[in-house]
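Here it is, the structure, as structure tokens.
Removed from the display is one protein chain of the complex; every other protein chain stays in position.
On to subunit A.
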Amino acid sequence: MTWREKDRWQRLFSTGAALSILLFSTGCERRQSALHPASVNAERIADLFWWMVGGGLIIWAVVMAIAFFATRAHPEAHGVRSARWLILGGGVAFPVVVLTGLLIYGLMLMPQLSSTADIDLEIDVAGEQWWWRVTYQTAAGEPVELANEIRLPVGQRALFRLTSPDVIHSFWIPPLGGKVDMIPGRTNTLVLEPTQTGTFRGACAEYCGSSHALMKFEVMVMEPDAFADWLNRQAQPAQPPQSESARQGQTAFLANGCGACHTVRGTEANGTLGPDLTHVGSRLSLGAGILPVDPEAFTRWIGHTGAIKPDVKMPSFGMLPEDQLPAMAQYLSELQ
């Protein structure tokens, strides 16, 4: 089979099999789907999956047909000799051949998936209960820290160094590739090479406590130039508040001690326990992938943190004077 032919077959096969999925599928759904790959690795794995599904269904149907033949269609006695051949052929010979082939293919795939050669970009990600601390290593030298969001340039190979300071988490962006655990005391690596621009969603895959379900993040794959601009902006200190409300918000933010846990570069807030908020207003989500980024969501989050995210470390600030919450929300939204 030539490459082109193989490609066509594969596409035909994938499309056909994917139809059942698409019945349920909406645009949003693809953002977190391993069956809608957008990277080199994820494409290889998705192809492997569809081939295995096809093969598996055939094997299943044949076994069922034999069972049906033996018990329903022709329940009378057949020769023991043919029955023994069935054991030898179906139970031994066939699985040995198929499994060996599959295993070899799987093993050949592994070095390609785990190769750390030709890296264009390095990103440290720490999973913490229940958010993601993301640090870009820049060519200029100063690392840039942000949270719960990863942006990648399309067509470039990004190396992730994955760690955890508390419990075990697992870093997973289904459309871009397999998951890798984040284990206290260890640094695991993962290389992703996105092939399409777009917005995707990642999630923690290892059960990590009460709010494991709410530990997600947004992923945006961008054109390299746009990515460079974005990273450059992220490296800047926070811009001062523009509106009057935001100025009040900043005062409240600092007065209420938010800076003990959060950093807003360029202000006196330099805590490191919680997410860096320097450009929080520019992010794609709030609270680790669970809320949109607008003043209303900020107000809700700060006022009802524990109700939105059970057992989260950040206390709820619902007791603050009524006007302070919207002001802080305004301030944070403006941290573009």
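We take it that contacts are C-beta pairs under 8 Å (C-beta built on N, C-alpha and C of every residue); 3 or more make two chains touch, one makes a residue touch a chain; residues count from 1.
The definition used in the following text is that contacts and distances are computed from a predicted model.
**Q** Which choice in "cytochrome-c oxidase", "Transporter substrate-binding domain-containing protein", "Peptide/nickel transport system permease protein" or "GGDEF domain-containing protein" gives the name that UniProt lists for the one chain left out?
**A** "cytochrome-c oxidase"
**Q** Decide which residue listed in A:Arg133, A:Arg151, A:Lys179 or A:Arg265 touches the omitted chain of the complex.
**A** Residue touching the absent chain, from the options given: A:Lys179.
**Q** From the listed residues A:Val80, A:Ala117, A:Ala139 or A:Met319, report the one that touches the chain absent from this view.
**A** A:Val80
**Q** Among A:Arg201, A:Arg265, A:Arg283 or A:Arg300, which residue is in touch with the absent chain?
**A** Per the contact definition at the top, the residue touching the missing chain is A:Arg201.
**Q** Please identify, in ascending order, the residues of subunit A that touch the omitted chain?
**A** 20-21, 24-26, 28-29, 31-35, 42, 44-45, 48-49, 52-53, 56, 59-60, 63-64, 66-67, 69-71, 75-80, 82-84, 86-87, 90-92, 95-96, 99, 102-103, 105-107, 109-111, 113-114, 129, 166-168, 170, 172, 174, 177-181, 183-186, 188-189, 201, 203-214, 290, 310-311
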